[in-house]
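The structure under discussion appears below in the form of structure tokens.
A single protein chain has been omitted; all remaining protein chains appear in their positions.
Letters A, B and C mark the chains in the order given here, with residues in each chain numbered from 1 onward.
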Amino acid sequence: MPTKDQIQARYNLLIEDLTERGVDVNDVRQRLQNQRIETPSWGYGDSGTRFGVFQQEWAARNTQERLQDAAVTHQHTGVAPSVALHIPWDKVDDWAALKQYADELGVEVGAINPNLFQEPDYMLGSVCHPDADVRQMSIDHLLECAEIMRVTGSDIMSVWLADGTNYPGQDDFRERKRRLLECLQAGYDAMPNDARMLVEYKFFEPAFYHTDLPDWGTSLVVCQNLGDRAQVLIDTGHHAQGTNIEFIVAYLLDEERLGGFHFNCRKYADDDLTTGSINPQELFLIYTELVKEENDPNSTADIAYMIDQSHNIKPKIEAMIQSIMNIQMAYARALIVPYDQLKEAQSAKDVVGAEMIMQQANNTDVEPLLQTLRVEAGLDPNPLEAFRRSGYLEKAAAERREGPRTGWGA
Amino acid sequence: MPTKDQIQARYNLLIEDLTERGVDVNDVRQRLQNQRIETPSWGYGDSGTRFGVFQQEWAARNTQERLQDAAVTHQHTGVAPSVALHIPWDKVDDWAALKQYADELGVEVGAINPNLFQEPDYMLGSVCHPDADVRQMSIDHLLECAEIMRVTGSDIMSVWLADGTNYPGQDDFRERKRRLLECLQAGYDAMPNDARMLVEYKFFEPAFYHTDLPDWGTSLVVCQNLGDRAQVLIDTGHHAQGTNIEFIVAYLLDEERLGGFHFNCRKYADDDLTTGSINPQELFLIYTELVKEENDPNSTADIAYMIDQSHNIKPKIEAMIQSIMNIQMAYARALIVPYDQLKEAQSAKDVVGAEMIMQQANNTDVEPLLQTLRVEAGLDPNPLEAFRRSGYLEKAAAERREGPRTGWGA
Amino acid sequence: MPTKDQIQARYNLLIEDLTERGVDVNDVRQRLQNQRIETPSWGYGDSGTRFGVFQQEWAARNTQERLQDAAVTHQHTGVAPSVALHIPWDKVDDWAALKQYADELGVEVGAINPNLFQEPDYMLGSVCHPDADVRQMSIDHLLECAEIMRVTGSDIMSVWLADGTNYPGQDDFRERKRRLLECLQAGYDAMPNDARMLVEYKFFEPAFYHTDLPDWGTSLVVCQNLGDRAQVLIDTGHHAQGTNIEFIVAYLLDEERLGGFHFNCRKYADDDLTTGSINPQELFLIYTELVKEENDPNSTADIAYMIDQSHNIKPKIEAMIQSIMNIQMAYARALIVPYDQLKEAQSAKDVVGAEMIMQQANNTDVEPLLQTLRVEAGLDPNPLEAFRRSGYLEKAAAERREGPRTGWGA
Partner (left out) sequence: MPTKDQIQARYNLLIEDLTERGVDVNDVRQRLQNQRIETPSWGYGDSGTRFGVFQQEWAARNTQERLQDAAVTHQHTGVAPSVALHIPWDKVDDWAALKQYADELGVEVGAINPNLFQEPDYMLGSVCHPDADVRQMSIDHLLECAEIMRVTGSDIMSVWLADGTNYPGQDDFRERKRRLLECLQAGYDAMPNDARMLVEYKFFEPAFYHTDLPDWGTSLVVCQNLGDRAQVLIDTGHHAQGTNIEFIVAYLLDEERLGGFHFNCRKYADDDLTTGSINPQELFLIYTELVKEENDPNSTADIAYMIDQSHNIKPKIEAMIQSIMNIQMAYARALIVPYDQLKEAQSAKDVVGAEMIMQQANNTDVEPLLQTLRVEAGLDPNPLEAFRRSGYLEKAAAERREGPRTGWGA
């Protein structure tokens, strides 16, 4: 671990270097200080694959403990002050009390995520189900979530559907499309006036023949139908192999329909691995599109940056801190791209030169910058190691080994 | 090869069977008689992979010979009366003469396909190129094609773009999007008033980092921008692995933005194999969506069914006849699905039952029906064998072995 | 549903047709009569995705009920007399009693499948685990399974490993390879002398960065190390997108290392759908390689045909009968390929002709043949409909709604 003096020396050299490259260091510092990343309550509890859940003794057992863990994550990183909730996993009797508890912990309620896949009635779908009563059940759940938004102050309903079919002929695509639009409209209309609905898509799983929202195109069409406050949510793990995600980011930004991200990582399908663990260049490239949007004075973008991961074999808080650090690094690297020089190289049709500009930024070791900002904010320069030293996991394990659990892996 | 009596016996048994299943046989017969499939001029000339073109001695050398081969294909199948042209591959000095020549051959000019990828100036793009003069060159080509449409009577401009980039940073996605819209709009506005522009997409190749129209979502957005007579064209080989194409077909039909198909087949990328050669079930499932659309009295759909293939190792006309026969089979099988029973099974949530209804149709041997319709139309029941017996290839080989060639593989 | 007379008429016409094509109908009939397909005990119990298990009221609750359901499947199809067991899901105290019970039901114990993935200790692997004591635990389980083979008379140990890692650096590939070989060798050596170990591979899941047996190449190397009675098992759903499975079948047959199949179907990853439901042509092509092997008088092949599916949303026995019918159809179609004519076309380099020979077989409606053979064997020509009429599911549901369950979805 580097000493403060070493960090300082490296920081100085980095700043010197960046300044020479023409980077506005103060602007970069400020944006990094303003970065915010929401963590998901379900990322602190047990999860697994269809082959089994490996329970962790320190895993949070209920909503309160999930908020505690989110708060600890925020304390160590300084950039994760909000927590996404999953209903009914995080459902409590007294929302006002929960809100106050979150407040005491120093975090706030973020996006509300309806769960439209676990009830036995949803075996053949929720908002797309052939039966009107199951669809009504799903509408009721959306209305319930809208109400929870109201009482918790949440301004985002984050909708992911498991709807789809497993076999050709099982149901009619176009009927399902109409049912989906009708049900989501009911949920959309019930939201608080200033709230947004983010519509997620996913290539496949748990449906294995067709998915009702398989790609950004379908989500966009849905949003166009719902209204201005409906936007597409990109989950970085929900694409066909080879898909250029940064292009989709740029396209949706240009259409003013990008609402937010569910960050995670994958090598195969929806692996839900730690963000930045596989092909970190992709995360950097995604962030260059976001930074370009930030640089546009006419931008109306309002992006929710949220993590959505399953830490099946890693201690949950550790994985969350690691994810945040990886996202910070990607953002920092995207911020130091000299976009004016890049544009020049592009105009000059200098393919090699333009690529080298991107590579230089992505190859830069931005750790000294991130560490310095943490120290300035009163944090440990290495949040992960600080968390490990804190003994929190051991303490949590001792307290949580027994007792009932709610949530995904329960 | 079955005798006429055998065909008759099999036909009788099939009709009996279908009638019992509740199929309206007369309607099926009529729709099959009305089926039309356009063949591409470039499918009759040499083509290849980047590793080489294997020249075939019987391959058509110029536009006139390509029309001859298309006419022969139509003579044997009875369902392929129009020919798509590729400009400038098929460019001639005297369009009126060409039109008259086609007329004499018994075929007509179909879709006009601009070529925006072969000029050296297009190395970094055509309508998305960073340089305004290259973009103007691409606009001029679109205007030229619009003019050719006017003189040939073609009412479809079929646009496929090779535009994209090979390396991160090479160009700006959003700038390219705006350039693309501007250039295509110019082409769109220049078309005859009743003509349509079909906008094709492709997952990748020849661009290897990003493609400017990679999926149906981007094509749809482009069409929404261009105007009512812009529609999406689906090339069956242009999707990421695992993509559910029949879902896209249904979705675009429902959005009233499906304009047509480029039929071919693939196991890997854009392999351009004979339609129906790999996973013929997929073609059947695509056609069930089309038949359902036909069954809708309110449908406004107007679908152009076109083949787009590279017969690198097969004799070209043989492969074309084979493709047409495979498409006929898929359509026939889709026509005999009892959609009312299917809807009932879907409503009853009988997953197995609904699937079995689809499978029964797909497993039915519809050859006796197709053969009978051919015989009734004065054709040989097996067009491929009839063509082989005709000696056309041998004659063509003798005539075409030498001389200059135009087109793709030239 | 066709009458017996109709089946007879169609059968006669089909036989006439096949005979004209040069097919040895008696040989085809005989081979179809001898076809055997093993069903998996776990296919009769609840299963699901990581997002949830939808419990079915008629699902088998324990080993005895799973054998009952397998016996019913066999009664309706006549070709599924053996049942694969999964240990410890199917573990019983008295194996002799179980064997006798199976005998009474008219089925027998087939392959024994060790479970090396569900114990909490296996979170980071089983036979590849970094800790020697966990590896010993996995060896002990293999020895236990070898012992169960002895008492049940099973002659196949079917090994699938979930071993792998989720993150770069998590463990050392080569160390894991050596551990794997050492542990499997212990299991191999413990098997009855005439028994085989079938080594399955899988592209990914539940491991998401690397899998220790990801492809047939690794399984083959493992088998070469273990000994002559180790062979590769192909699960049809365990390959990368685009993989040509029939080529692997041919290759392993040629290396005399193909031991068996786990049949199921997929559109995306390891979807575990009903065999033959997606891209049935692939199953046909796989079977053509198997038939060619059967036709070879020098063949030493001994292939175990086993189903491995998760019927998440279909009634389990219905899905199993459907799967068997689909496999029968693929085999029947592969049997009627005129391989001599195919070889001639191949030698003549007639690409179109050779393909048409394959297509004609695959397009043939072989139902009348399969139905006739069923009738001759005293079975209903349509086993699925007969099963539905039997009321078995309703009866099972009434009995099984309550009570403890063992197995996957328990």
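Observations on the model:
Convention: a residue touches a chain if its C-beta (ideal position, glycine included) is under 8 Å from a C-beta of that chain, and two chains touch if they have at least 3 such contacts.
The shown structure was predicted, so the numbers you read here are calculated from the model rather than taken from an experiment.
Here the chain not displayed is in touch, across the complete complex, with A, B, C. Among C:Pro40, C:Pro214, C:Gly237 or C:Pro315, only C:Pro214 touches the chain left out of the display. Checked against the hidden chain, the listed residues C:Glu289, C:Glu318 or C:Glu367 yield one contact partner: C:Glu289. Touching the chain that is not shown, out of C:Gln241, C:Asn279 or C:Ser390: C:Gln241 (per the contact rule at the top).
Across A:Ile278, A:Ile307, A:Ile357 or A:Leu373, the residue that sits in touch with the chain not pictured is A:Ile278. On the side of chain A, the interface with the absent chain consists of residues 2, 6, 9-10, 13, 16-17, 20, 241-242, 244, 267-268, 274, 277-282, 313-315, 318-319, 322, 329, 351-352, 355-356, 362-365, 367, 384, using the contact rule stated above. Take chain B: the residues that touch the chain left off the picture are 47-52, 54-55, 117-118, 120, 123-124, 162, 166-168, 203-206, 208-209, 241, 266-269, 271, 273-274, 277-278, 312-314. Those residues of chain C that touch the chain absent from the view are 124, 130-131, 166-174, 177, 203-204, 209-211, 214-218, 220-221, 240-244, 246-247, 250-251, 253-255, 281, 285, 289, 292, 342-343, 345-347, 349, 351, 354-355, 357-358.
Definition applied: only the chains that are shown with their structure count from here on.
Averaging Cα coordinates per chain places chain A and chain C 39 Å apart. Shared contact sites, meaning residues of chain B that touch two or more other chains, fall at 241-242, 244, 281, 351, 355.
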